[in-house]
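Here's the structure we're looking at; comments come further down.
Note that one protein chain is taken out, while the other chains of the complex remain in position.
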């Protein structure tokens, strides 16, 4: 960073001569220190997972949740400064509620991502504020069936106008990642935080955009998510961690369209498989080393 | 200097005439429901040994006009409770939205991150893995207390929600719970409850089967459903603002099941021939 110390990093709303906002870049640094978060979008739904570093033995296990429910069908996980994330989630909940108040129906994942992207970006514009020290992953499942308007009575017309275009798909899973700059894209698989490089490499191997995404079931996605968090965790540098995972399926799936914590049994099974996969990887590597020595 | 700040900085009266201060007053008078408009008739419910059965027909009347015939007046809450609404339908919609927000709020802190019921599936709603009162979420008893306070506050501000409401589910001791609250905030419980005409026509029938809590604790689910169906039939026979299509909800520890397209079967109108004093017959 050539411009460090030249004064262009002291405030938001001042570009450096080479067109950078240093405050935003420093915020990204804050994210890079946080525990790894990932999201996987497959055909049946979305899985969110986070590596929760245990900062003290006095913390109650499985308490202090890091993945937040925003609306029935929406969840957010984030890496970086946790208080910033909490505020971000508060705002997301307000947005979801305001949407319901005006439109009497749940907010779409894309709409929420757009609103929250706009909110994040606003914090890069002014002297008086600093950018969010988080990168957030927003996951949701927009209902593919016609949801009743909140509080509506009756079923509406059974024929005639107001119908849908046959054969066209509506709703479905959505996954978005919002960065401190306010930049957001939709993803098949998203990773952020300390272990993002390793996690991204693993996510790419799943080939979610291609046939991999078509064939991956939600349960497999849960297991992959657990494995990726374990792969991304650096045993040597970091303390122990807890794995927190949530998922969202469609109305026919296991969560019935709701954002829920992954059931304990499934999570533990996923963790067992993740550990096993890691061990066998290690053995392979050791095997290679042996051969090299020969 | 004029002692009224409102008068400061205005054009001089002696030059421009008296100042029109009407904009200082808010334009709309305070509004409140003075009477119900589109209404739903009876809601009935009875406890049985493992839970509660509730029913209400699918009609919303506009006076004597059968205006909407596919109205859902039983609403699930957090897949552990059912709320049945009699009275004004728009106030019911308001309450339903309010309860939706409440359910989402509950999900923020819930251990399992569950955001409650999906009121989406049109025919039946059920959830199996949710036992009542899990994760310290609001149970039916808590919900009833909340609604009572809400209704009472609205009556105190002379802006009542024109409903009588039945709440069914489980209490903190995991016992079947059934209670009522009306537009004045009057709240009570009983082994069986009915609103509107149901209080006159259905309640005596239900009390034959569940006069006391002990009686109710001996009823099976099948018996309770049968009694409720029978009561819905009696109500359809005699309540002119009722319909033969109705919703039936069963709350048990396994969750809430609501079927919204029940039809009254085996009706007999033989008694109608003996009715005199209406229509064309003279004797």
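By letter and in written order, the chains are A and B; residue numbering begins at 1 in each of them.
What we mean here is this: a contact is a pair of C-beta atoms (placed from the backbone, for glycine too) under 8 Å apart; a residue touches a chain by one contact, two chains touch by 3 or more.
Criterion: contacts and distances are computed from a predicted model.
Think of the chain that is not pictured: of "Mediator of RNA polymerase II transcription subunit 14", "Ribosome production factor 2 homolog", "Rab5/RabF-family small GTPase" or "Proteasome component C5", UniProt labels it "Proteasome component C5".
Remark: the absent chain touches shown chains B in the intact complex. Touching the missing chain, out of B:169, B:185 or B:255, is residue B:185.
Per the touch definition above, the residue from B:32, B:65 or B:240 contacting the chain not shown is B:32. Within the complete assembly, residues 32-35, 148, 152, 155-156, 158, 160, 180, 183-190, 199-200, 203 of subunit B touch the chain that is not shown.
Simple rule for what comes next: only the chains that are shown with their structure count from here on.
Distance from the subunit A centre to the subunit B centre is 39 Å, each centre being the mean of its Cα atoms. On the subunit A side of its complex with subunit B, the touching residues are 65, 67-69, 71-73, 75, 93, 96-97, 100, 104, 143, 145, 147-148, 150-155, 246, 251, 256-261, 263. On the side of subunit B, the complex with subunit A involves touching residues 60, 68-73, 89, 92-94, 96-97, 100-101, 103-104, 107-108, 110-116, 118-122, 127, 129.
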